[in-house]
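For reference, the structure is listed below as structure tokens.
What follows is subunit A.
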Amino acid sequence: MALLEIENLTVQFPTRRETFVAVKDAHLTVEPGQIHGLVGESGAGKSTIGAAVMGLLDPPGKITGGVIRFRGEEISGLDAEAMASLRGRKISMIFQDPLTSLNPLFTVGQQLVETIRAHLHLSETEALARAINLIDRVGIPDARARVNQYPHQFSGGMRQRVVIALALCSEPDVIIADEPTTALDVSIQAQILDLIKGLARERRVGVILITHDMGVIADTTDVVTVMYRGEVVESGPTARVLGAPSHPYTKSLIAAVPRPTVKLHRFPLIDYGGRVTGFAIADLARNWPKSTGERGAPLIEIEGISKRFVSKQAILPSRRGYFTAVDSASFTIRQGEVFGLVGESGSGKSTIARMIAGLYPVDGGTVRYGGRDVTATTRGVPDWYRREIQMIFQDPYSSLNPRMRVDEIVAEPARHHGLLKGQALRNRVAELLDRVGLGAEAGVKFPHEFSGGQRQRISIARALATQPRFLICDEPTSALDVSIQAQILNILKDLQDHLGLTMLFISHDLPVVRQMCDRVGVMKDGKLVEVAETETLFEAPQHPYTQHLLSLMPRLDGLSDEGLAVA
Partner candidate 1 sequence: MTDTPAPKTVARSRLAMTWDSDVAHAFRHSPVAMISFAVTAILILSAVFAPLIAPHDPFNPATLNLMNGFTPPGEANMFTGESFVLGTDDQGRDVFSTILYGLRISLFVGFAAVGFAMVLGITLGLIAGYVGGLVETIIMRVADVQLTFPAILVAMLIFGIAKGITPPEYRNDVAIWVLIIAIGLSDWVQFARVVRGATMVEKSKEYVQAARLIGRSPAAIMLRHILPNVLSPVLVIATISLALAIIAEATLSFLGVGAPPTEPSLGTLIRIGQSFLFSGEWWILFFPACTLLVLALSVNLLGDWLRDALNPRLR
Partner candidate 2 sequence: ETFRWASTTDPQTMDPHAVSSTPVLGFLNNVYEGLVRRGRDMTIEASLATAWEPLPEGAGWRFTLREGVTFHDGAAFTAEDVRFSYERASSEASDVRSWFAPVSDVVVVDDFTVDILTTAPQPIFPDSIANWMIMDSGWAAANDATGVARDVENFATLNANGTAAFRLVSRQPDLETVLEPFDGWWGEVEHNITQAIFTPIQNDATAVAALLSGEIDMINPVPVQDAARIEAGDGVSVLRGIETRVIMLGFAHDHETLQNGAPNPFSDVRVRRAVAQAVNVDAILQTIMRGSAEPASQLVPPSSRGFSTGLDTRPPLDPDAARALLAEAGYPDGFDFTLSCTNDRYINDEAVCQAVVGMLAQVGMTATLEAGPVSNYWPELRAGNFDMYLLGWSPGTFDAEHPLRFLVHTAGDALGTWNFGGYSNPRIDALIPLIQSEIDDSARQAMLDETAATIQEDMVYVPLYVEPLLWGVRDGVSLTQRPDNFFILRWVTVD
């Protein structure tokens, strides 16, 4: 008997403007011990399927057709009570947005312990021991101390791992993992995937793995289902689907997977669905101030910046424990270049970005922009500097004001800087939303009505709307499927080319980094261990950690336009 069967599932979001069909007649079956990959376009309805199985569709979403069966019993019509008894114990889910999935007011340990104790008959101390063990197994160092910390003290990737730990701790039969490794560097990603594979193998757990990372799909899954705009377009054994895709969408998707080995001028674009296949950058670049400085001249000079956080609260300052997140990092970003920052999850990449943006005061070191000191103090950074820079946050959702409509969010910077107003502004917003693949009609919605990847694109649109000269991208495309990712990255490249836009590009996706960046810095444990030209780094890494990282890069051999051979 199949563990989980989804038949003809249709999910609708009735709003007053339209009734949006997020999932249409979807089929999916998970057998015990099987890892079922779910890929597809951003906004295709992957997360919605997961939420529907859990009975946790965000209102006003509801299942309007089809059945979901768990071990042969229908669960789609169950009442709240019965559903609640299934959750966690039988089926658990890792939500896509790890940063908002954790209650900010409870320590990670508390949340783990309560979940464990809700399902397993364990004492407080046993549960805690188990929690620490789990934290350790998902690769978070110093687990014993970490359990007493609050979610906001964790890096993006660490929070994602905590969410994974939370989903696994109750020993469920089915795990729905929605992009569980987006924010993780390759080595940790491998570790997590091994963990999941182990569970499938040993405990016969059925897994639905939602991801946009074709490498992960190839590596991990047994079966794969491809979705496009709410519909299942193709399904079958992974090797078959990836190796010989039958549906045009699948084909174009595979074609868009970034090449890890060769540097291309632009990412290949999909021509399926016929939306955006390149456009004149001139539109976007209209009245965008061209960078004045000379290309190649140092723009941002970072000298020995450090950041430490209080890790142990104490009444006396001398008793406090500190944790050094960034340990005197120095590097220079040149005018018009894309500087990549890669490294271990939790190694301080976001912290560096935030210090440069002036969101964290530095605990040491200086930041200069165009030769002027812009080091962040507790009062932030100078106003003029703020106008020059922009940042795409790692967590797209919490960086969007939940009470503002998307068009207001995107229009705000332009309106604020007095760039445009009235109809011109509305047109610009519509254009931006269109460029990132959302469509102008998305403007009237609120952030919570979007899928993970769509939210990320809103945040990109907003960043572009300010027309910055220096753009900090913290994992800008982690939640995007490869086709949309390619589209976005091409825009960034165009901007770089045409306007000399300078970027700090944080990513764990090494193929993307290779395509995007001119130079790359590698971080580990708060230290910048290596900085080099991209090609040099990829071809001849110096530092052992860099070498280790590169060796773990998923190898998708035989990548062709038609499909790819699974290693």
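Assorted remarks:
Everything that follows uses one rule, which is that a residue touches a chain if its C-beta (ideal position, glycine included) is under 8 Å from a C-beta of that chain, and two chains touch if they have at least 3 such contacts; residues count from 1.
Regarding candidate selection, all candidates are chains of the complex that A comes from, given by their letters.
All of these numbers come straight from a predicted model, not from anything done at the bench.
Note on subunit A: across 1 or 2, the candidate touching it in the complex is 1; the others do not touch it there.
In the complex of the two chains, the subunit A residues touching candidate 1 come out as 14-19, 60, 152, 357-359, 380, 383, 386-387, 389-391, 393, 395, 398-405, 412-413, 416-417, 423, 446, 448, 459, 462, 466.
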